[in-house]
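With one protein chain withheld, the remaining protein chains of the complex are depicted in position.
Chain nomenclature is as follows: A and B, assigned in order of appearance, with residue numbering initiated at 1 for each chain independently.
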Amino acid sequence: MMSFLKQMEGGASCVVRIVGNVAAWSGLALVLLVAFNVLARYLFSFSSVALQELEWHLMAVAALFGMSYGLNQGGEVRVDIFYARFSGKTKAVVDFFSNAALTLVAIYVVYLSVKYVQSSYAIMEGSPDPGGLPLRYILKAAIPAAFTLLALQALAMTLGALRLIVGSPDEAGQH
Amino acid sequence: MPFAEILPLMMIGAFFLLLLGGVPVAICLAVTGFVFGYIGFGPVLFNLIPARMFGVVTNYTLLALPLFIFMGIMLEKSKIAEDLLDVIGLAMGGLRGGMALAIVLVGVLMGAASGVVGATVVTMGLIALGPFLNRGYNKAIASGVICASGTLGQIIPPSLVLILLADIMGESVGTLFAAALIPGLILSGLFVLFILGLGVFAPKMVPAFPPEERALYSGGDIALKLLKVVVPPLSLIFLVLGSIIGGIAAPTEAASMGAFGSLVLAALYGRLNLSVLKDAVKSAFVTSAMVFFILVMSQPFGLAFRGLGGERLVQDAFAMVPGGLNGQLLFLMLILFVLGFFLEWIEISYIALPLFIPIFQSAGVDMAWVAILVAVNLQTSFLTPPFGWALFFLKGVAPPELKTSDIYKGVIPFIGLQLIGLALVFCFPALATWLPNAIGW
Partner (left out) sequence: ADTFSWKMTNAYGPGSPFYVEGPGSPTDFCKKVEAMSGGRLKIQHFAAGELIPAMEGFDAVRSGTVEMNAANAYFWAGKIPAAQYFTTVPFGLNFQGMNAWLYHGGGQALWDELYAPLGMKALPMGNTGVQMTGWFRNPIRSVDDFNNLKMRIPGLAGKVYSELGVDVKLLPGGEIFPALERGVIDAAEFVGPYQDRRLGLQNAAKYYYTTGWHEPSNATELLINKAAWDTLPADLQAIVSSAAMACNLESHTWCEANNAAAMVDLVENFDVKADVLPKEVVAKLKEVTDQVLADGAAADPATKKVHDAFFAFKKEHDLWASISEKPYHNLLG
């Protein structure tokens, strides 16, 4: 049972890590893109509606796929006034419920957003601005895709917490 | 009180309980939003959640966030920030609190370039927290200085808060930018006085560099170091500011000049290699994601608060306020302050302000003045524990040994200073109204 939990956990967070490692570079792309748009306009009077829209497309992708990766890397923020004083086991219980709830929330958002993407796909939604980026539904599809990953990551963390709860007290203490 | 009206209060209560129980902020927001929304109005409104989330991640004005965070990380990972603050500390000689003063200055300059609260707090946290702690600054004071200086961006123009207030209150953006400048500088001045005071009365909290270390360098050495180490990174901030003032970039996109500049700078210092870049790209990604995670997950909470008619609570309370313009103004300030505990500032503005604006307008009160009072108040709300965006964003980039309680303790004196600033603008409206009139905006 323990090793099964561990395997599931490892597999899920491995997927999240791979996707995150790739998506992370969108941040650098964003920096270069916005700087290019500013400098090209100022220096060469060059501007493109598509490249301006690409700015927030990149931000959206980075923000959405960053959520699961951020959790994977321990990036969640909590008020630790009491949490810091909890025992390892109590912490694990809080984490178990937090992450189980997050798993459900993420699955629910996937369910909700599939309809949202479908309605965009059905009319082949693009940019309202001439010269803007087409295929807006692909950007919108990043929501269910990213929340699927988030559900996976949250599930992995739920299993991790469960392992600590049912595991030996030693193991819980080390966490 | 009927059940339906208690629900938003219960939602807020549940949120605080989960928050204090150590459940991550983002999860508290989403869970309470979904659960209490479902109890109150069923699942129908939740269909709007994807649209709200899409709105957050594609919000153009939030571009400054990942860009400034990238700049901060780059300066941190390439050790440029550490050198910078070290040299400033050295140059301040025996003056206690020198590094903190430098951070207030950076806050003023970055504030003048950015209007997004998370961007400045996170960036300054990345740059300054390490050096502060290494140099023996009190953890709480270090956190307070960073959060308070980081929120200066909201009052020093250009600012997202002012742009939104201009729209809601029917003032021109230019008028509010001009009106906010003097109050913003007064707040910065109060922070400076406070730090200087700490240097005198609590020297251990804001230590100067030890004399032995200072003795290692001559005045000439330090001057040279200043030139080599301090000028280039500071010039990044002037690059951002200058690109706005010089008409090269609009406020939001100007952040890219800083981010791009930090890459160039690291390369010039010979500290840019693939491993530094990889490391920086990854950290910037995780840090930006931490901020967006909270913003995205706060959508169910905001939707539920609206859907449950939470704004009615505020309206009912308002109906009970005794008459008199000053009384109503003070009540507005109180409401903003209290809502700041659990709502995000845009939601606060939308809920509270429309109630009051017609009253003040028909009474002929100068709306620019009211707007500045509101802006200072909202800025304070970013700092108020337990729920202040600035506090969470700093926690997100802080090392584990910095506890939430340190941050809470550290911001309290600064909240006091903010309230003094607020009182000054309240008693002397000319602080806000003089400049826009003088320059004809």
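Quick note on the criterion: a residue touches a chain if its C-beta (ideal position, glycine included) is under 8 Å from a C-beta of that chain, and two chains touch if they have at least 3 such contacts.
Predicted, not measured: the structure shown is a model, and the values here were computed from it.
S.K.: From the touch rule at the top of the page, work out which displayed chains the omitted chain touches.
M.R.: The omitted chain makes contact with A, B across the full complex.
S.K.: Touch as defined at the start, partner being the missing chain; which of B:54, B:137 or B:369 qualifies?
M.R.: Of the listed residues, the one touching the omitted chain is B:54.
S.K.: Just to verify: which one of B:248, B:321, B:338 or B:359 makes contact with the chain not shown?
M.R.: Missing-chain contact among the listed residues: B:248.
S.K.: Quickly run down the residues of chain B that touch the omitted chain.
M.R.: Touch with the absent chain occurs at residues 44-45, 47-48, 51-52, 54-56, 59-61, 158, 160, 163-164, 166-170, 172-175, 177, 244-252, 303, 306-307, 346, 350, 353-354, 357, 440-441.
S.K.: Over the whole complex, note the residues of chain A touching the chain we left out.
M.R.: Residues 41, 45-47, 49, 52-53, 115-116, 119-120, 123, 125-132, 136 of chain A touch the chain absent from view.
To be clear about the criterion, only the chains that are shown with their structure count from here on.
S.K.: Would you mind writing out the residues of chain B in touch with chain A in their complex?
M.R.: Result: residues 19-27, 30-31, 34, 46-47, 49-51, 53-54, 56-60, 62-63, 66-67, 70, 243, 248-249, 253-257, 259-260, 263, 277, 281-282, 284-290, 292-294, 296-297, 300, 386, 392-393, 395-396, 403-405, 408 of chain B touch chain A.
S.K.: Which bits of chain A are touching chain B when the two form their complex?
M.R.: Residues 20-21, 23-28, 30-32, 34-35, 37-38, 42, 55-57, 59-60, 62-64, 66-67, 69-71, 73, 75-84, 86, 91, 94, 97-99, 101-102, 105, 108-109, 112-113, 115-116, 139-140, 143.
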